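Shown here: the complex without one of its protein chains, the others still in place.
By letter and in written order, the chains are A and B; residue numbering begins at 1 in each of them.
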Amino acid sequence: MLIKGLKALLLGAAAAIALSGAASAGTLTIESWRNDDAQIWKDKIIPAFEKAHPDIKIEFTPTAPKEYNAALNAKLEGGTAGDIITCRPFDASLELFNKGFLVPLNDLSTMGNFSDVARSAWTTDDGKTTFCVPMASVIHGFIYNKDIFKELGLTEPRTEEEFFAVLEKIKANGAYVPLVLGTNDQWEAATMGFQNIGPNYWKGEEGRKALIAGTGRLTDPAYVSTFATLAKWAPYLGDGFKAQTYPDSQNLFGLGKGAIYAAGSWDISTFRAQKVNMGAFKPPLPAGAAECYISDHTDIGIGMNAKTKNPGDAKVFLEWIGSEEFANILGNELPGFFPLSNAKVTLSDDVAQTFVNWRAECKSTIRNSYQILSRGTPNLENEMWNVSAQVINGAMTPDAAARQLQDGLAKWYAPQQK
Amino acid sequence: MRKPLSAFAVHAILGLYTLLALFPIVLVVMNSFKARRAIFNTPLHPPSPANFDPVGYARVFGDSSLAFYYLNSITVTAGAIILTLLFGAMAAWALTEYKFRWNTLLALFLSIGIMVPIRLGSVAIIQLVAELNLINTLTALILVYTAQNLPLAIFILSEFIAQIPKDLREAARCDGLSEYNIFFHVILPLIRPAMATVAVFTMIPVWNDLWFPLLLAPAGGRQTITLGVQQFLGQYITDWNAVLAALSTAIVPVLLLYVIFSRQLIRGLTSGAVK
Partner (left out) sequence: MPQGAYLRLLLFFLGPAVLVYTLFSIYPLLATILNSFYSRQSDGSHLWAGLGNFHTLLLDPTWSGPFWNALKNNVIFFLIHMSVQNPIGLLLAALLSLPRLRFRATYRTLIFMPTMLSVVVIGFVWQLILSPLWGIARMFLNFFGLGFLFAPWLGVESSALITVSLISVWQFVGIPMILIYTALLAIPDELIDAATVDGLNQFQAFMWVKLPLIWPTIGLVSILTFVNNFNAFDLIYAMKGALAGPNFSTDIMGTLFYRTFFGNQLQLGNPAMGSAIATMMLIIILIGVMAYLFLVQRRIQRYSF
């Protein structure tokens, strides 16, 4: 009796497995960490591609950002990753290329649509081979709630002095959280804090390249001052900001409870969905600074899994990613991701347009931990997350933070050991 | 329980702890039916006509894949339980009944898995599953979970089989039943309570596991409900209506099943764990 039941169940289970195992041929799956954008991919981007290429089916299968690298590496090692790989910039993807998981894409016809700067994030150190199609960059700055600014009679601050004066006024009013940022997830502190305002201190590319060359030190006044300014944010952050997660921050500002949001431009679409009446201002200038710098970070590219069973179709898709059509869809459907293509794209979102306008006013740079400097142990990016959060939490002095970063880097990076 | 005061104290402690255990669950389920503003401003109020808003559920069930994810989870969990019980009982029987040369050594070998988490071998498992062409299949998950749960199953079932009176088996042998028939027709029915215990211990971690679905079957509609909800949460993280509805969707069916079967489970646990 029992054995019969077991048998029937086993057979049933086997049948269910067999049924669920049938996958259609000619499908390309995309690995990505942009789970926030899944809906846009499904509703806008993929249909646009499939309209022109009805024989190729695309499936967008994102993993949450914090799992993406681990899951992707494991799947690549196991030979089970999707056909199309969304590429993190610089070393993470370079490593994948060196291991043979990504293929050279120099021969893509649309690769000519990208400048050397745009390609640099996904090109070998010798500059010869590009292995991902550059997709978008993201810009840091501050997004503010226009209604609150109007209610309190505030204007966009241009200098740090004005910035803190504005924060002080919002705080004095008491109805809103002056500055929205949490340190629970740590990366917010480093990315929306340190990398956001820092370029004005270390003079963008000049400072970044000096670190790589070994002529600049992370203990230089520029970095200590950046941390010192970050430390001054604490009194204006939300109550309990130490346990505030990134989604908490998004909700705080999205619900209209916060006045200023330390931003990445990619947050625009989140707040659009929540109907926030918003504007944006660039990182305010520190005292004595004449020129402004912004973090315009090459953030996202797209490459091909070397083991794809469908390289022909995959290349067709990647060519399309390099096209003007895609640049237009991306720039307008995902405001805040700025296409890296040379194609002329008109942005319909005014806040996104505000961010892009800064490119003409200020000098652009990328995040200083991304190229070369996070190749060793301890990992510079991890260290930046850790110390930036601690500095804002008041658990570490700016000097100690800078010292820890420099000591960690000097441990393995030869140019910093001289 | 002679003095009413002490009875009161006992109920007070148990009642308070029950509240503590239930409060977070109730809070989430309750708020999942409320409008966004109400969730934030009056989180402790129960849903009422004034603040009722099922928009979160509309979003969750608008994502039609979640139903399939349930089916996947049920398939994987049932598959793993069946294989664990069948293979585990067979091995436990052989280990307790037949005294062959490597018996003790084999029993020891099989118990390593109780102590050591299989997760530490993840990368080799991925490679193995890839070589067997089982990536993105539920079969891979069933096999891994079976391997993971077999040691404890064999351990519990062995202890139980050892308790079965020798006369019973000898009588069966005298009746001319083959060893196979003795196992399937005499032993298996006798160890059903212990099998219930094993089923519970197998079911909870398998249903709730996030790790192996993430690595072995992360896409292509083969996601389990735990992974599906995790992916859904990632996608709608700022939409608390959707988040709370998704969490409730993950919680409620499990708890309903649990309440329905809890009597059997506990009976299995109590008769299984005793010796």
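List of remarks:
Everything that follows uses one rule, which is that a residue touches a chain if its C-beta (ideal position, glycine included) is under 8 Å from a C-beta of that chain, and two chains touch if they have at least 3 such contacts.
This is a predicted model, so every value here is computed, not measured.
Although one chain is omitted from the display, it touches the following shown chains in the full assembly: A, B. When the full complex is taken into account, the listed residue touching the unshown chain is A:Asn73, out of A:Asn73, A:Thr129 or A:Thr397.
Screening B:Val55, B:Ile74, B:Leu106 or B:Ile164 for touch with the missing chain picks out B:Leu106. Touching residues on subunit B toward the chain that is not drawn are 1, 6, 10-11, 13-15, 17-18, 20-22, 24-25, 27-28, 40, 43-44, 83, 86-88, 90-91, 93-95, 98, 100, 106, 109-110, 112-125, 128, 143-144, 146-148, 150-151, 154, 179-180, 183, 204, 207-208, 210-211, 226, 229-230, 233, 243, 247, 250-251, 254-255, 258-259, 262-263, 266, 269-270, 273-275.
Contact residues of subunit A toward the unshown chain are 66, 69-71, 73-74, 77, 88, 90-92, 95, 98-100, 182-187, 238-245, 248, 251-252, 369-370, 374-375, 377-382, 385-386, 389-390, 393, 395, 408, 411.
Following the convention adopted for this analysis, only the chains that are shown with their structure count from here on.
On subunit A, the positions that touch subunit B within their shared complex are 1-3, 6, 9-10, 13, 16-17, 20-21, 23, 29, 35-36, 38-39, 59, 61-65, 67, 71, 74-75, 77-80, 82, 247, 250-251, 254-255, 270, 274.
Only residues 40, 71-72, 75, 78-79, 82, 86, 122-123, 126-127, 129-130, 135-139, 142, 184-185, 188-189, 214-215, 218-222, 230-231, 234-235, 237-238, 240 of subunit B touch subunit A when the two sit together in their complex.
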